[in-house]
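Of the protein chains in this complex, one is absent; all others appear in place.
Entry: chain A
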Amino acid sequence: MSRPLLDVKDLDVRFGPLHAVRGVSFSVAPGETLGVVGESGSGKSTTMLAVLGLHPKRQANVAADRLEFDGEDLLSKSDGQMRDLRGRRVGLIFQDPLAALNPLMTVGKQIGEVLIRHRGLDKQSARGEAVKLLERTGVPDPMRRASQFPHQFSGGMRQRVMIAIALAGRPDLLIADEPTTALDVTVQAEIVRLIRDIQQANGMGLVWITHDLALMARVADRVMVMYAGAVVEEAPVDRLYAMPRHPYTAGLLGSIARLDQPRGKRARAIAGTPPAMDQPISGCAFAPRCPVRFDKCAAAPPLVSLDEGVRAACWRLTGEQA
């Protein structure tokens, strides 16, 4: 395998007593799509914002054994160097495109912001390029639309604008933080197709955060499952769905409502709630909710490689049954 685009080892993020991300390791190769799933508060977004250096330095304590983008150490970069990287080499798409667009700037200007900052265009050519980007992301009548404000766009069109902004710097890595969650289902499919098409055309690395497991199965090459700020399982997408190893992953897949199953066998919720993140967690974080816990779960299980490309953190899988 070639050198990974993004290589993270043992990432920790703390906000005072709140230990939001606990020793997360992962990597993304060029052209690859890494899916990240987990429930709200499991640290998915926090992890990605930490990679981009977007947590306020005064509030967040970010530490890692390794945090490299394209072979460059991100933790030792200055604020200015990180600003050069963001938007230029790494693009970010947000969940709610209305909230993520400045209501007082035309969309053309907002796309132009990136072009002027990162590609050194002047105002005139930035506008022309912004129109081209809107056209590429499938916004009809891009000339006219470029001079409109975000509130004049529909949800799906706004997300296309966000994608145009994220692509403006021609990034090598695109981080999509639940890009379709705020959209209705028909629009979702279009946006998913758009992002995939662009990724294939550019050969970008893609990190796709979602809690929609059905969507994940369609978009990801590899899936990383997070629980309580840590990775509990990581596997190629077909392996994960065919044979989930970690009891939490199995629980997640079991909780999908499926219409092709008989009544009563449909969706099972995982009992209980995730642990409070401002408390130290001893042992396996999932143990209190786990249907197959045993006495060993009082100690924290390591994330171990099982088969080719499959990693999971559970004592049940290490062959040391009680």
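Observations on the structure shown:
Here, a contact is a pair of C-beta atoms (placed from the backbone, for glycine too) under 8 Å apart; a residue touches a chain by one contact, two chains touch by 3 or more; residues count from 1.
Note that contacts and distances are computed from a predicted model.
Entry comment: the absent subunit's protein name, as recorded by UniProt, is "Peptide ABC transporter permease", drawn from "siroheme decarboxylase", "Peptide ABC transporter permease", "3-oxoacyl-[acyl-carrier-protein] synthase-3" or "Transcriptional regulator". When the omitted chain is restored, the residue from A:L85, A:L194, A:I270 or A:L317 that touches it is A:L85.
One of A:L104, A:V185 or A:A201 touches the chain omitted from the figure, and that residue is A:L104. Touch with the chain omitted from the figure is made, among A:D12, A:E39 or A:D96, by A:D96.
Touching the chain that is not shown, out of A:P4, A:G108, A:P142 or A:G169: A:G169 (per the contact rule at the top).
With the whole complex as reference, residues 52, 54, 58, 83-88, 91-92, 94, 96, 99-105, 113-114, 117-118, 149, 151, 162, 165-166, 168-169 of chain A touch the missing chain.
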